[in-house]
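This is the structure I want to talk about, given as structure tokens.
Note that this complex is displayed minus one protein chain, with the remaining chains in position.
Chain naming follows the written order as A and B, and within any one chain the residues start at number 1.
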Amino acid sequence: MALNKNVYFHLFVLVAFVATFYYTASRFRQGGKFSIRKLDAIAKMEEAVGRATEMGRPIHWSYGMGAFDAQYFAAFTLLEYAASLCAKYDTQMIVSIALPEVVPMTEEVIRKAYTDAGKIDKYRPDDIRFWGGSHNPAMIGTISREQVAGNFMIGSLFHESILGIEAAARYNAIQVGGTANTHQLPFIAAGCDAIFIGAEMFAAAAHLQPNPVRVGSVSAEDWLTRFMIVLMAVGAVMATFGNSALANLMKR
Amino acid sequence: MIFIKSKLPVVVTFVAAFIIVAQYYLDIPAWKSFAAELLRWNVVLAAFALALGIGGIVRLHWGRISRRDPSAPYSAICLLSLAVFLVVGFAQTTRGKTYQWLWDYILLPVQATSYATTFFFITSAAYRAFRIKNSYAVVLMVSAILMMLRVGFFASVMPFTPKVAAWVWDIPTTAGMRAVTIGAALSLVGSSFRVIVGLERGHLGGGE
Partner (left out) sequence: MLEKLNNADIRILYVLMVIAATFPLLWPIGLPLPISEQVKASYNAIETNIKQNDLVFIGVDFEPTQEAELWPQLLAVGRHVASKGARIVLVNMIAGGFRYEERFEEVLIKQFDMKYGVNLLALPFSAGREAAFQSIVADFKGLYKVDLHGKTLTGFPLWNEIKSSKDFKMYVQIADAPDWWLRPMSQVKGLLLWNGTVASGASTMAPLYQSGQMCGFIIGMSGGAEYEVLTKRPGPAAAAMDAQSMGHALIILFVILGNVGYQMTRRNEAKAKKAR
């Protein structure tokens, strides 16, 4: 097999991840226990929907303007959760979208949530709004006109995070943010009531709907993280004594 | 119909992703060249996705106009602007003088102004959020102020601030960001793997 000589370590990590994933998924399937720490942001989402229902004001959702990547898949799970809460309590949910390819997937996710709640007649496709490049002013306008009671900004966020957060703060909306884009973490940490930091967004899916697939994935990620920590600790000690063998091994 | 809606996308995703991922690990020229071709197809697909977006915008705003919503005049302006850009763009391409005029004197100032609102929102965010409520808030506030003091005029009157800010930047901030990046990257691997092998189908309306 003509393997690329420069990515042996990457291949090892990938194989280790896949193996760990299938092992932990099968253990969970056989009745294994699994616990994930409490994520405040999920409870905050429920609180926000409850408050929106009481006040008769809508919930606003935005994925941000970032390119389509795996963060959107994590966001779809959380969107389904938020949409199911909104369907359950008959609360309007307005979604602002910047990327065109996300629109049909968003429609599917929300339609499924309403169908599962038995309220497909309450599903409003017009509340799923594609804005493209004018996402930011449109989002601010939507939040201000509708005076949203809850604002969820979960996905690949860029500078629009602070815009949405401040716009919603004017109306004392409960805000939940989540992104793996590290450059926006300070803004959502400062402005939101609860946040998902990076990997928490992905773990939230396993928390909401634990099943062998999601649990296996989160467990495998966890084990890989532990392995990385050990590598970093060992590598740091070795590098301190001038030995770069581990660093060179990882470059292979 | 079920096959087209839920099974076919999974098959296409797996095949395409497998080709792209495998070409990274394999050293087979024919495979690499086929993967390169697939990536070029993706570039074309991404361009067509923009057309999908145009359909979405027209649907939304036309609906408002036909329902005579209060915001219908703004929707009309939006659709008119879209039509003008499309017509001029097709007629002249992006190199045409009219297109460039529209871009430079209408679109560019509007987009720059939209971003400039960040200037105000950052002010209100800083005023609202940087309060000494607990130790985390103090750290956030001090770090933010240090970062503002490390550039421009302040760096010249307080020469120690760039050094302190550089230390805060290079050591604790970068270390924390590196940790978040590694955690998020591993989660991205997991999430992508689930989508690629068809174990995650929430975006297709099918759960997993």
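For this structure, a couple of remarks:
As a convention for this text, a residue touches a chain if its C-beta (ideal position, glycine included) is under 8 Å from a C-beta of that chain, and two chains touch if they have at least 3 such contacts.
No experiment lies behind these values; they were computed from the predicted model shown.
Taking every chain of the complex into account, the omitted one touches A, B. Only one residue from B:L26, B:L52, B:M177 or B:V197 touches the chain missing from this view: B:M177. Within the set B:S75, B:S114 or B:S187, the residue that contacts the chain not displayed is B:S114.
Residue in contact with the omitted chain (choice from A:R29, A:R124, A:R145 or A:H183): A:H183.
Looking at chain A, the residues touching the absent chain are 66-67, 133, 158-159, 181-187. Even with one chain removed from view, chain B keeps its contact list with that chain: residues 20, 23, 32-33, 35-37, 39-40, 42-47, 49-50, 93-95, 100, 103-104, 107-109, 111-112, 114-116, 119-120, 122-124, 126-128, 130-132, 141, 144-145, 148-156, 159, 162, 166, 169-170, 173-174, 177-178, 181.
Please note the rule applied: only the chains that are shown with their structure count from here on.
Residue ranges on chain B touching chain A, taken from their complex, read 24-28, 46, 49-54, 56-57, 60, 63, 111, 114-115, 117-118, 121-122, 124-125, 128-130, 140, 144, 177, 180-184, 186-195, 199-200, 202-208. Remark: chain A residues 1-5, 7, 10-11, 14, 17-18, 21, 69-74, 76-77, 80, 97, 99-101, 103-105, 108-109, 111-112, 126, 129-134, 136-137, 140, 159, 162-163, 165-167, 169, 180, 182, 185-187, 189-191, 197-199, 201-203, 211, 213-214, 217-218, 220-221, 224-225, 228 touch chain B in the complex.
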